[in-house]
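Here the complex is missing one protein chain, while the rest keep their positions.
Note that the chains take the letters A and B in the order they are written out, and that residue 1 is the start of every chain.
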Amino acid sequence: MTAIVEVTDLTKRYGSLAAVDDASFVVREHAITGLLGRNGAGKTTLMQLITGQELATSGEIRLFGQHPLENAAVLSRTCFIKESQTYPDGFKGEHVLKVASWVFPHWDEQLARELVDEFRVPLDRRMKKLSRGQASAIGVVVGIASRAELTIFDEPYAGLDAVARQAFYDRLLADYAEHPRTIVMSTHLIDEVADLLEHVLVIDEGRLIIDAPAEELRGSATTIAGKHADVEAFSRGRDVLDADSLGAFASVTVAGLTPAERAAAAAAGLEVGPVSLQQLVIGRTRGTARQEVAS
Amino acid sequence: MDDERPIFLQVAELIENQIVDGSMPEGAQVPSINELAAFHRINPATALKGVNRLVDAGLVHKQRGIGMFVSPGARARLLGQRREAFAEQYLRPLLAEAAKLSIGPAELAEMVRQEAGSAAGPAGVVGTAPHV
Partner (left out) sequence: MTVVALPTAPPAPPIGRRLWNAVRLHVANPWPTLILPWFIFAAIFGLNLAIWQIISIAAGGTQNLDADAFDYNGGVTWVLFFLVAMAVQAMSLTFRFALGLGMTRRDYYVGTVAYLAGLAAMYAVGIAVLAQVERATDGWGLGGRFFAPWFLADLPAWQLWYLNAAVGLMLAMIGTVVATMWVRWKALGLYTFFGAFAVILVATGWSLTVSESWGSLGRYLTTHEPAAIVSWTLPVSLLCGLLGFAILRRATPRA
């Protein structure tokens, strides 16, 4: 396995706030990695550190095996599309695409034109006059057509409607399948991308709390629902991520059940259901996890 | 794609279903990894894992540079496997639910007979029913 990004004990402090708190992980070559977490969890800071835009307080970052900071050899192979991207005054979409075609060695102009048509972005209007969705679409076009060996999308879809977002995922997936590259996707629309991800990183309050293959996370948690007393009896001593009750009915989300345990729960008359990646992340990051079933 | 089971298993099962119901006969070409990924909107690595499962089981074989094809005897083998799994996957949940409703085995058997009799098609159709 080749590590395109390798982060070791990385910390970034702003005053007393640790935006990134002692994170260590790798991003594998040619995988689509999801960087998930709530707003303000530290996702953007982490990606800015990786791309040498922010300076780390402590810890190590390797991009293609090298320090990213001021390193043209590795930064030129990287494309970082972020929601908050600013553009020079008076820049129009056509100018953004022109500059991108100069800067990215693997730029595909024809693909860019196709994507512009698909997203219906006006290229002859100033970036400032575009709607949020149109500006986001320009970023998405650049991100896909750059074919950069490491492409990072940081919530690239602000203002894009569901149709356009689906088009983004479909085009990205299709182009990735034909031209494999390393993709990091930071998002809080987890359900939409869950099936695209090969690996999942979850960050919460600056700390990396999940670092696992997506397949491993699927089915790693289970909802158990049924009579209050039964649910309580079953969940006692287990890793409860989330709990809820309505009168005599209770529901818990439990991590790490074996198939046999699930079968036992079902045999005991409890409802056993799957937990989506999104629900799992919500359970892990909402700060009220591990509460007892209210009694 | 449902949330419970690994996607690669679901991909493999979808292809298996098509082999079993005859829509993908022996010798037929299996969609490429990229086609599967695009269609199901999943990571190509996941689609590959699913297909490799079928290759490892000898149900599908690769022809270098051409594609992947359903292997001879694949359907018969899948039918055999499914029959073996039938009790585990269908009868046990059925009996568990029946027990909850206080339906005994004899009563259940009678219900099965009646249901089969009233069904339009012949009993024993190998269905496309999803198996859980």
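FYI, contacts are C-beta pairs under 8 Å (C-beta built on N, C-alpha and C of every residue); 3 or more make two chains touch, one makes a residue touch a chain.
These numbers come from a predicted model, not from an experiment.
> Taking the complete complex into account, which shown chains does the hidden chain touch?
Counted over the whole complex, the chain not pictured touches A.
> From the list A:15, A:90, A:237 or A:259, pick the residue that touches the absent chain.
Final answer for the missing-chain contact: A:90.
> Of A:58, A:76 or A:166, which sits in contact with the chain we cannot see?
Of these options, the touching residue for the absent chain is A:76.
> In the full complex, which residues of chain A touch the absent chain?
So the residues of chain A touching the unseen chain are 1-4, 6, 26, 29, 48, 51-55, 62, 64-66, 70-82, 84-92, 95, 98-100, 102-105, 148, 211.
Note that in this section only the chains that are shown with their structure count from here on.
> Using the touch definition from the top, list the residues of chain A that touch chain B in their complex.
Interface residues on chain A, with respect to chain B: 31-32, 169-170, 173-174, 176-178, 180, 195-198, 214-215, 218-219, 266-267, 269, 273-277.
> Inside the complex, what are the residues of chain B that reach chain A?
Chain B reaches chain A through residues 1-8, 33-34, 37-38, 40-46, 49, 96, 100.
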